[in-house]
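Just one protein chain is left out here, and the rest sit where they should.
Right, chain A next:
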Amino acid sequence: MYINGMASIAAQTEEDLFAGDLKSFQQNIFPATIVNYKEYIKPMMLRRMSKAIKMGLVAAKQALNEAGVEVPDSIIVGTGEGCKQDTEKFLENILDENESFLTPTAFIQSTHNTVGGQIALDLKCTGYNMTYTQNSVSFESALIDAKLQFAEDPDTRCILVGGVDELAKTSTPFYNLDGQLKAGEINTTQILQSESGGTITSEGAAFFLLSEIRTQDSFAEISDCMIYREISEEKLQEEISWFLKKNDLKPEDLDAVILGNNGDKRFDHYYHQLQDTIFKNTLQLGYKNWVGDYNTVTAYACWLGAEILKRNEIPQQLKLNNLDVKQPKSILIYNQYLGKNHSLTLLRSL
């Protein structure tokens, strides 16, 4: 699948990423950057939208704009937790009003498929519209569906695929309760050296306009994507080698790997063992210490990898080792969360 347009909204801006001016945070939960949503969404529509919808719709429109496409044939969205802000609003209404006088807006917009629906309404796209919710492989599930759609339907020329998740004031801090987030004083730049469990979290949206046939606007290719619900550390290396082999590559052929290290000592060993073995001589990049970890952060990783291929430029602050690459051609993204939902996504330049 070829990428013809893409956009991302996260805790760091694209400008800061490539200018080497990424910012650190002192808390374990931090928001995405402020975007002037009014530039893209009419005020009467904007007033009801939670952050996930706003981020998703704007990233979708920017991706379409870059690709020069007004309406895609299909819309496929991955979201781990959907519209949490409206879910909270609706639940608060139930409590505040003693289960009566419930207004419809928050309920309507609390479902996971709201972002996909709102994008379709805005674009007046009546094509296939699907939302995947599968924890930290929600975005990858959407990617695989896009691949299947292209394979099964010859009339599908372009598909809008994205990942989006938002913070919410009550439910996001629940992650403190089961140790998913780091406790105590945090400086996000230090987390990858952390000796404790837990990570940091944030929010974001990244969307891609994909086509099966290369067009004049294509600038990178998503060659393959695999999901493993569970896999042992021993089997992981073997699976990665097999995954690369079926794409005519060996580990040493990769120009860079984008790894999901998030500072959680309990599970970062999945990355460390790859860093010390098959990817020892490959440029290693980490990003979660800058944009946080959330269910669809791999959509950001995919955007990051494609942006590196497009610019031929490596954001220096993301480097986990001292290797360098002048003209990256193949990039592998590997991710897991809490030792589950492992995913491999292969990007190639054109």
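Everything below uses one rule, namely that a residue touches a chain if its C-beta (ideal position, glycine included) is under 8 Å from a C-beta of that chain, and two chains touch if they have at least 3 such contacts; residues count from 1.
In this section, contacts and distances are computed from a predicted model.
Per its UniProt entry, the chain excluded from the display bears the name "Acyl carrier protein", taken from "UspA domain-containing protein", "Acyl carrier protein", "Iron complex transport system permease protein" or "ABC transporter ATP-binding protein".
Contact with the omitted chain, checked across A:V35, A:V71, A:I94 or A:I108, is made by A:I108. When you scan A:D21, A:E70 or A:E97 for touch with the missing chain, the hit is A:E97. Which of A:R48, A:R229, A:K250 or A:H269 touches the hidden chain is settled by the complete complex: it is A:R48. Annotation for chain A: contacts to the undisplayed chain at residues 43-44, 46-48, 97, 101-105, 108.
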